[in-house]
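Up next is subunit A:
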Amino acid sequence: MTVPGVWYLSLAAILFTIGAVGLLVRRNVLVMFMCVELMLNAVNLTFVTFARKLDDVGGQSVVFFVLVVAAAEVVVGLGIIVNIFRRRPGATADDASLLRG
Partner candidate 1 sequence: MLEAVWLIPALPLTGFAVLLLAGRRLGDPKAGWLATAMMGGSFIATVVVFVGLLDRSEEHRSYVHTLFSWVPAGRLNVDVGFLVDPLSMAMALFVTGVATLIHLYSIGYMHGDDRYATFFVYLNLFAFSMLMLVLADNFLLTFLGWEGVGACSYFLVSFWFERPAAATAGKKAFIVNRVGDFGFMVAMFLIFATFGSLQYADVLGPGLTVVSSGTAAAIALLLFLGATGKSAQLPLYIWLPDAMEGPTPVSALIHAATMVTAGVFLMVRINPILGVAGDTTLSIIAWVGVLTAFFAATIACAQNDIKKVLAYSTVSQLGYMFLAVGCGAYVAAVFHMITHAFFKALLFLGAGSVIHGMHDEQDMKKMGGLRKWLPITSSTFIVGWLAISGVPPFAGFWSKDDILANAWDKSLPLWIIGLITAGLTAYYMGRQVFLVFFGDERWKDGAEAHGAHGDMKPHESPWTMWVPLVVLAVGATFGGLLNLPFHGWEFLHSWLEPVLGDRLHELTIGGDTELALALTAVALVFVGMGIAWLVYLGHKLRQEAMEPLVLRRAWYVDPLYASVVEKPGRVLADFSAYVFDKRIIDGAVNGVAGLVRLGGGRLRSVQTGYVRNYALVIAAGAVLLLAYMVSRVGI
Partner candidate 2 sequence: MSDFPILTALVVVPAVGAGVVALVQPARYARWVGFGIAVLVGLLSVALLIDFQSGVGSFQYMSQHVWIKEWGISWKVGVDGISIFLVVMSGILFPLAIIGPKIHHDPRGYTAWMLLLEAGCIGVFLALDLFLFFVCWEIVLVPMYFLIGGWGYDRRIYAALKFFLYTMAGSALMFVGILVLVFLHAQATGVLTFDVVTLAQDQSLAESTARWVFLAFALSFAIKVPIFPVHTWLPDAHTEAPTGGSVILAAVMLKLGTYAFLRFGLYLFPDAVVELAPFFLTLGVIGIIYGAVVATVQKDLKRLVAYSSVAHLGFIVLGTFALTTEALQGGVIQMVNHGLSTGALFFLVGMIYERRHTRQISELGGLQKSAPLFAGVFMVVMLSSVGLPGLNGFVGEFLILLGTFVVHRWWAVVATVGVILAALYLLWSYQRVFHGKPEGENVTFPEMAWSERALMLPLVGLIVFLGVYPKPVLDRIEPSVRDLITHVERHSDYHQPEVAEGEGR
């Protein structure tokens, strides 16, 4: 018996939330960024689940694009991070708080 979609979706929702919370509580920019990846994975899982439930391959295609986007984001994001934190041990997001108010 196949596992009902709702289980997958719940799992995805929880994963998404874990990612979101991770971004909120972690100070290391790289870890924060990994958390974004967690969120994207959760979304991917959701898409795939819906694709199965709807018997529609479109959902899977979308995941494909998400992967590409994730890759591009990672490249640029890491570039930015490298640029900033090359000399900052800890790569702490909280350090970037010159601008405020």
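In picking the candidates, the idea was that all candidates are chains of the complex that A comes from, given by their letters.
Criterion: a residue touches a chain if its C-beta (ideal position, glycine included) is under 8 Å from a C-beta of that chain, and two chains touch if they have at least 3 such contacts; residues count from 1.
Quick caveat, the model's predicted, so the values are computed rather than measured.
**Student:** Sort out for me which candidate, 1 or 2, comes into contact with subunit A in this complex.
**Tutor:** In this complex, among candidates 1 or 2, subunit A touches 1.
**Student:** Spell out the residues on subunit A that touch candidate 1 in their complex, using ranges where they run on.
**Tutor:** Per the touch definition, subunit A meets candidate 1 at residues 20, 23-25, 27, 32, 93-94, 96-101.
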